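All protein chains but one are shown in place.
Take a look at subunit A:
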Amino acid sequence: MESSLGGWPSYNPQNFSQVVPADPSAQPLNVVPATYIATHRTDPPPGQVITTDPKNILLRHFYQKSEEKLRPKRAAPDNLTPQNNGKQPRGPLSDGGGSQATASGRS
């Protein structure tokens, strides 16, 4: 049975090459590195303040389904155009009304 131990990956063979194991009876190390204090600007670059799409998931689903349903209806306006053209304008009535109003105003 080949041992699974050994052949440990090595990024830099020098790493830990000079480590002396701590005395087992010694107290554990209580070393804290220097505290980093950010006296420089810490703002992110423009556009990198990230927020969440405010659209509710459920509504997003509804909208997607609505868009799918609406696609056939976009052909409808072509059919409706001739009917619109056939309608008669109401010009005479409007003109009459206007004249009377004007006459009243004068008197």
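Criterion: contacts are C-beta pairs under 8 Å (C-beta built on N, C-alpha and C of every residue); 3 or more make two chains touch, one makes a residue touch a chain; residues count from 1.
Note that in this section contacts and distances are computed from a predicted model.
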Undisplayed chain, where the name is taken from the UniProt record, one of "DNA damage-binding protein 1", "FA complementation group F", "Ribosomal RNA-processing protein 4" or "Calcium load-activated calcium channel": "DNA damage-binding protein 1"
Contact footprint on subunit A, counting only the chain that is left out: 3-6, 8-19, 21-22, 24, 26-45, 47-53, 55, 57, 60, 64
